[in-house]
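Here the complex is missing one protein chain, while the rest keep their positions.
Up next, chain A:
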Amino acid sequence: MTKAISVAGLHKAFGRTHALDGLDLSVDAGEVHGFLGPNGSGKSTTIRVLLGLLRADSGTAELLGGDPWADAVALHRRVAYVPGDVTLWRNLSGGEVIDLYGRLRGGLDRARRAELIERFELDPTKKGRTYSKGNRQKVALVAAFSSDAELLILDEPTSGLDPLMEGVFQGCVAEARAAGRSVLLSSHILSEVETLCDRVSIIRKGRTVETGTLADLRHLTRTSISAELAGPPNGIAQLPGVHDVEVRGLKIRLQADTDKLDAVLRSLADSGVRSLTSTPPTLEELFLRHYADDVHGNGNGADGGVKAGVSR
């Protein structure tokens, strides 16, 4: 499969700060790729390198098969970008900005533009200075989605949208995917990433720490199980990969490593199961595991970090 974005071993330093420290990222053509990481982990820096606004110190970056620095202008015809913090010219109307961006990208679909303005409930006659944060983002989103760009780079595009508009946004991304476009979506709204993304990359301190499909990533973490048993649980706490066991009479709650589920279920079945709920790990848990590593000081903690965030 061809790659929309492929980045390997990217380094970028600003003075003494190493914003990117060997980052890898690969986005297949036609996929929606979630790009996650704590504040200051290098997401926006990566995007700026991909847009040819910054020049990487070392490593390789390829955007739609081209060099993002050298071929910037030609590539940008095929890319649409929505920054997290949209600033508009105070005396230009939203409609003017949408059309300007459209022309600079080589034209936009008028019908689609009108439809998107309708769906996002945007007033295109208002001047830049009078828009709220959410409305400024809508201007950039309408401009991006009404283009026929092959690749959409969205840097926290929904941080100011209300839940209703968030739904419209998710619909637009789904349509873009259906139309065969690729999307790089940097976001802190994990439910959004979970709903939309085929694959995710989690970065930390300028380095990629996890990448894969959500199913892949879930495999590496724990499922929480609560059950009502017919008889007392039997030695389940001693099984490998079982954590946080809590027994109250015949009711049991526990966390199990997802790849050790077989043995846990067998042991539960031995005691007789009356009811069983199992919750797959959420992206939030995955995410917190990597974020919380900072607190625990270890770069690759598979255990440890989870509890603080998960058991709330």
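Some notes on this structure:
Keep this in mind: contacts are C-beta pairs under 8 Å (C-beta built on N, C-alpha and C of every residue); 3 or more make two chains touch, one makes a residue touch a chain; residues count from 1.
In this section, contacts and distances are computed from a predicted model.
The UniProt record for the undisplayed chain lists the protein name "ABC transporter permease", from the options "NADH-quinone oxidoreductase subunit H", "tRNA uridine 5-carboxymethylaminomethyl modification enzyme MnmG", "Membrane protein insertase YidC" or "ABC transporter permease". The chain that is not drawn here is touched, among residues A:Leu20, A:Ile98, A:Leu185 or A:Leu283, by A:Ile98. Interface note: of A:Arg77, A:Arg119 or A:Arg207, the residue touching the hidden chain in the full complex is A:Arg77. Even with one chain removed from view, chain A keeps its contact list with that chain: residues 44-45, 48, 51-55, 72-74, 76-77, 79, 81-83, 85-93, 95-101, 103-106, 124-127, 129-130, 140, 153.
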